[in-house]
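Below: one structure, written as structure tokens.
Only a single protein chain was left out; the remaining protein chains are all shown in position.
This part shows chain A:
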Amino acid sequence: MAASGARRDALSRRPLSAGLFGAALLACSGLAEAATPALGPPLAIHYLERRVERPAPLNNEDPIPDDEGARGAELGLKDSSATGRFIGLGFSLATKVVAPGDDIRAAFRELANRTFVVLNAPSADVLALADLPEAQGSVFLNIGAPDTRLRDADCRKNLLHVLPSRAMLTDALVQFLAFKRWSRILLVAGPAPGDALYAEALKRSAKKFGARIVAEAAYDPKGGDVRDTALREFAIPTRGAEHDVVAVADEAGEFGASLNYNTATPRPVVGTQGLSSAAWGRPVEAWAAVQLQGRFRKLAGRAMRPVDWAGWMAVHAIGEAAVKARSSDPAAVRATLTAATFEVGGFKGRPLSFRAWDGQLRQPVFLLWPGAVTATAPIEGFLHHRTELDTLGLDEPESACRAFAGRSP
């Protein structure tokens, strides 16, 4: 009764609160400007995206939204601006989406004040941009390419990675499997290049944490609709040596969801579908994540996806660096952002920071299915001398990246 009374009261009060809030906002922004003169022109941040054609969803899932990533960056700008105005800092965000087949390098060359570029594009584009002579003074924040090689031999000094690498995702998953002692893995991989990379990352993680791939099957839906045949068809690739889980590598979601509950033996499906690992997801709630989820839903009208989180995180990191530097001078902000001591919050319960050896943002990774966060990696018991977060992904001795040589970890 008390609760319903409170709810009614809150509803009747809302217009008043909103009015007051608006008035306060106006009054205060005026005040803030008066009290804290601008420290310089707004800091320019660019959001650059390569549009990627994606297959239609298999099971009427929500399609990957066209504004994935961009909306996250937009929220990051809102948050950073709300913070910056208290100390006279402003930010601007310009969004550019390049159509499939168009030249992303030309799009980059057209940008003005291009020190900070939040980049949502496949790895080939990422490297093409990072290698441009005109881009050597820029910092690209990668939010779309999970390719481990960009953190390995193909790393670049002007490239930071906000999105976790495939290696981090599969390390998180295998830590979980090792913790559960579900260490015998039957792997089913799809035909796409990304599937092969995911399978490769999984094998590497299995080796790292003492799990075993006991059998491996390739599965190609050949563009067909597996929904009608899944009941019988999936018994074949999932029949094999004794195993604890069936791991699936199907990044585009062409058959993996139908594998769930259609395996030959009653085993959980893990990997790109089933229990998967991700930087973010709808059920993430702890560490005040629910606040960020709420703000994003209000802005975008949909749930926040991993690439959205990475977009938010990229702009938020730039904003925090500017606040720490107390400057909107791009060079000063870049120096702060890329300093070994830079730490930033990201609603994951720990300070996040960029690894000194490959530019990857170290961060917890969620093990989740659409209903719940099952666990958060690093899983308890996986220790590291620096921070447990470095048990995920390429550690310093494992990475072939040398572009950052000279920075201390």
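Methods note: a contact is a pair of C-beta atoms (placed from the backbone, for glycine too) under 8 Å apart; a residue touches a chain by one contact, two chains touch by 3 or more; residues count from 1.
Convention: contacts and distances are computed from a predicted model.
The subunit not displayed here is recorded in UniProt as "PQQ-dependent catabolism-associated beta-propeller protein", chosen from "DNA ligase (ATP)", "PQQ-dependent catabolism-associated beta-propeller protein", "2-hydroxyglutaryl-CoA dehydratase, D-component" or "Raffinose/stachyose/melibiose transport system permease protein".
The residue from A:Leu111, A:Val323 or A:Ala339 that touches the chain not shown here is A:Val323. Of the listed residues A:Val52, A:Ala288, A:Ala372 or A:Ala400, the one in contact with the hidden chain in the full complex is A:Ala288.
Among A:Glu49, A:Asp79 or A:Glu254, the one in contact with the hidden chain is A:Asp79. If you put the missing chain back, the residues of chain A touching it would be 2-3, 5-7, 9-10, 13, 16-17, 20-21, 24-25, 27-29, 31-32, 35, 79, 82-83, 86-87, 288, 291, 294, 320, 323-324, 326, 343-345, 349-351, 387-389.
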